[in-house]
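The structure appears right after this line, and notes come after that.
Here the complex is missing one protein chain, while the rest keep their positions.
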Amino acid sequence: MFEPRDPDFEARVRASFAAQSAMKSLHIQLLSLQPGRVTMQLEKSGDLLQQQGFMHGGVLTAGLDSACGFAALTLSAPSVEVLSIEFKTSFFRPVTTDKVQVIGRVIKAGKRVSFCEAEAFSLEDDDQTLLAKMSSSVAMVGMPEGWMPENRS
Amino acid sequence: MFEPRDPDFEARVRASFAAQSAMKSLHIQLLSLQPGRVTMQLEKSGDLLQQQGFMHGGVLTAGLDSACGFAALTLSAPSVEVLSIEFKTSFFRPVTTDKVQVIGRVIKAGKRVSFCEAEAFSLEDDDQTLLAKMSSSVAMVGMPEGWMPENRS
Amino acid sequence: MFEPRDPDFEARVRASFAAQSAMKSLHIQLLSLQPGRVTMQLEKSGDLLQQQGFMHGGVLTAGLDSACGFAALTLSAPSVEVLSIEFKTSFFRPVTTDKVQVIGRVIKAGKRVSFCEAEAFSLEDDDQTLLAKMSSSVAMVGMPEGWMPENRS
Partner (left out) sequence: MFEPRDPDFEARVRASFAAQSAMKSLHIQLLSLQPGRVTMQLEKSGDLLQQQGFMHGGVLTAGLDSACGFAALTLSAPSVEVLSIEFKTSFFRPVTTDKVQVIGRVIKAGKRVSFCEAEAFSLEDDDQTLLAKMSSSVAMVGMPEGWMPENRS
């Protein structure tokens, strides 16, 4: 559906993911990448729970936000970074499963602003239930010359 | 401004905070509590950064969400839990300081839904700059009899 | 996909639509109804424009909000009314066409809160372009006995 401006988008997005120490600490994995679409996975961790023993909403939101940002990044030029302008997260059900799949998609790609959505699904048996959904707008910010993704960490 | 329904709201909210393992892992502290208002603090941690070396937006959002939820909880009856229906976070500036103060407030208290806001400020020298703001709606959910906050962890 | 609680949902929703004087003034029509889904149409009107001569965003939002509310109402019990708790609207493109189709859908039906989405598409030639999207949460409010939809106008 989307044509990437950067043929090497996958390596670039994976470098950006690797440069985020929060991803490992929050038990968020990057599974697969396509132009305008990413799939990630969250794993419940005993040190990241809310008061009822479920995965904390902040962790779920971090996964949804990352999926939106990385989806936008798959479509950007190599020298462009993404910054969330804002996002809204709606919570449909508590996360009672140990694993959550998060799928982020670009809804409207823009040069200055891209609009994205991400959905979180429980992964259990054959069942796939929608747990939460994010709607976000992402600023596409040109970086100064000489800037390299590797320099970011 | 607000009259709490539960005179022991502070102990109850602090118990709920203590029951959330995510708060410690995300370096979020609960500083002070008043009816309809809480003050929290976030500390930058090397294992919770985004790709530019700033505090991850998901961590900031977890702090804002907690501040909203605990603010709503200060005004609830003892047997009522709070669950975020949805929240929107707007990001004004990257978090370049080591400490962030988060203030959560109830805007409209309701029996079924409360509306809250939370603001994140950088803490550096004498400067207090608004970094991000959340607007949220929180469901007030009656818990079954015999339920005790201590049982939640 | 959804099973309506009220077999006469269509008559009830159409009565609620007819009781809203704003629908006619804003040139919003109700086209079709299914359980959890409604299709509406907006027509550009010379007295409802913004400063660039496009359909005003408030009118578009009224159409999206109505589509969400009526979609939720298709699934409610006869004595239940719907009230928007909040909605977020994202604007992807200006409305340059004369007609706009709006499709509202329930994403998660609940007894107290339902989550809905609505999308606005331009209608021109064979082209169907996504112009704007709403994400909303809707309170399902039980009405007192004896209340009748017909009494509302």
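Per-chain numbering from 1; labels A, B and C assigned in written order.
Note that contacts are C-beta pairs under 8 Å (C-beta built on N, C-alpha and C of every residue); 3 or more make two chains touch, one makes a residue touch a chain.
The shown structure was predicted, so the numbers you read here are calculated from the model rather than taken from an experiment.
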Fill in the blank from the handout: Contacting the left-out chain: of A:18, A:77, A:123 or A:139, that is A:139
Handout entry: Missing-chain contacts mapped onto subunit B
Key = 88, 90, 92-93, 107-108, 115, 130, 133, 135, 137
Fill in the blank from the handout: Contacts from subunit A to the absent chain lie at residues 85-86, 88, 112-113, 137, 139
Fill in the blank from the handout: In the full complex, subunit C touches the hidden chain through residues 16-17, 19-22, 24-26, 46-53, 56-59, 61-63, 65-66, 81, 83-91, 94, 149, 152-153
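Basically, only the chains that are shown with their structure count from here on.
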Practice task
Please flag the chain sitting at the greatest distance from subunit A, going by CA centroids.
Solution key: C
Fill in the blank from the handout: Rounded to the nearest Å, the gap separating the Cα centres of subunit A and subunit C is 30
Fill in the blank from the handout: Per the C-alpha means, the centres of subunit A and subunit B lie apart by a whole-Å value of 23
Completion exercise
Residues of subunit B that touch at least two other chains are 85-86, 88
